[in-house]
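Missing here: one protein chain of the complex. Every other protein chain is in place.
Moving on to chain A:
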Amino acid sequence: MSTCPSCEEPLESGDRFCGACGYDLSAVPAPPDDLPTVTLSTDVAAPAQTPDVDWPSAPELDSSDTPAPVHLPTDLPGTDSGGSELPSAVRFDGVPEQAGESAGDYTLPAPDPRTAPPEALATPPAGTKLCVACRAGHVDRDGYCENCGHAQPRERDHMEQELGAVAAVSDRGLRHHRNEDAFAIASAALPDGTPSVVSIVCDGVSSATRPDEASLAASRAASEALLESLPRGTHPQQAMHDAIVAAAEAVNVLAQEPGAAREHAPHQNAPACTLVGAIVAKDLLIVGWVGDSRAYWVPDDRTAPAARLTEDDSWAAQMVAAGLMNEAEAYADERAHAITGWLGADAYELEPHTASFKPDRPGVVVVCTDGLWNYAEAAEEMARVIPADAAHRPLHSAQVLVGHALDGGGHDNVTVAVLPFPVPPQGAGSA
C-alpha cells in the first residue's frame, strides 16, 4: 500500500496510521473498488479518443447545399498550381482518361449520356457551373468556385449590345475586380417618324459605395427618359438635359435605400457616377454630360479633323480652362482625374452640360468612359484607333476600341458606344 485509502496521502512503509487524516491502516482491507472509476467510462469515451480512425462519413451536401465534391488521390498530381490540368507531356501519372469513372464531381468532359450509367447523369442542382479559373470545382450560389474560391465572371464583366445603327461594348478591364461602368443604347422614332438613336454611358465613382448600381441606375433612367420625351417632340437638347436630371434623381434614390447600410462602412460616400450621352436625330447631334466621360466626333473622311465634344468636369480641365496650367502639365498631375461634377446625393450642385452640333459631313460619335480615352486622349488619336468602316460596323468598332484600352493595360473599366451620323436608313445598318 503506497497511499492512504481514505485521503490518498502518500504513506511510508511501517505507517500504522495515515499522517494526514489519521486513518487506521491496520484495519484496511483491499483498496476500495470505486477507485477504478477512471476506467469505467472508457467504453463510452472510446470514439473520442481515437479520432484518427473514426473518420466522419462524407456528407452528401456541403454547407451551401450543393453536392460535396470528392477527391481521389489520383486527381491531385496532374494539376498545376492553379488547379487546372497539366498537358499530358509533363504528367507522370498518365493522362487521366479514366477520370470519367472517378467520383464524378470534377469530371471533364461531361459523361456521354449514351454510355454513362444513370447515376452519373444525375441532374446537378440548378445553376451548377464549373469554375472558369480551375475548371475543376463547381460554382456555388454566391458566385465563387467551391474548389479554388475564384469569383466567377459576372454578367457585367463584359457586355456587348448592338441595336441597328448603334452599338456599345463594356469591359471590366484588367485591374479592377468588377465592372462599375454601365451603358444603355436605344433607338426612338421622332414625331415625324424619322429614326433617332440614343446612347448613354456611365462610370461609377469607385470611392463611393455601390458605384456599379449607381451607373446602372443612371444609364437606365436617362435612356428611359429620352425614349419617352423624344417621340413626344421635345427638342433633343432639352430632352438630354431632362434625361440627365432624371438620371441624377435615380442615383440619389440609391443613397436612401436600406441597402445603403449593407456595407459596414457608414462613413463612405453615397453612390455616384458620371454620365455622357449622345443623340443623333435628323441633322442634329446632341451630347450631354456630367463628369469626365467623353464624346468624340470622328468624320468618315479621316482627313477631316476629329473633335472632342465634351469638356470634363475634372480638376485638370478646370486648371486648363482657368489658364493656370497647360494641358500636358495638368494631366500629368496626380489630381488630374479628380472629378468636380457627378451624379449622386453628395454632388454639390447638379450642372448638366449639353451641346448641340450640326455636322456637315457623315461620321461617327464615340461615347466613352475614361477607361478608353486614357489610351486615346486626343481626338486625332481616337480617329487613328477607330476602324475606317466604323459607321457601317459600329459593334466591331466598339470592340476594337475596347481592345485598344486593354492592350494599353486596361487599368480601368472600359465602356464605348459608337453611333453613326446621320442615322442610316432602316435596313441599311450593319448586317
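Quick note on the criterion: a contact is a pair of C-beta atoms (placed from the backbone, for glycine too) under 8 Å apart; a residue touches a chain by one contact, two chains touch by 3 or more; residues count from 1.
As a working rule, contacts and distances are computed from a predicted model.
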Choices "3-oxoacyl-[acyl-carrier-protein] synthase 1", "Ethanolamine ammonia-lyase large subunit", "VWA domain-containing protein" or "Iron ABC transporter permease" - which one is the UniProt name of the chain not shown: "VWA domain-containing protein"
Selected residue (touches chain absent from view) among A:25, A:174 or A:227: A:174
Which of A:19, A:149, A:191 or A:362 contacts the chain that the document leaves out: A:149
Where the unshown chain meets chain A, residue by residue: 6-9, 20-21, 32, 34-35, 37-38, 40-42, 44-45, 48-49, 51, 56-65, 68-71, 81, 83, 134, 137, 140, 142, 144-151, 172-178, 206, 264, 411
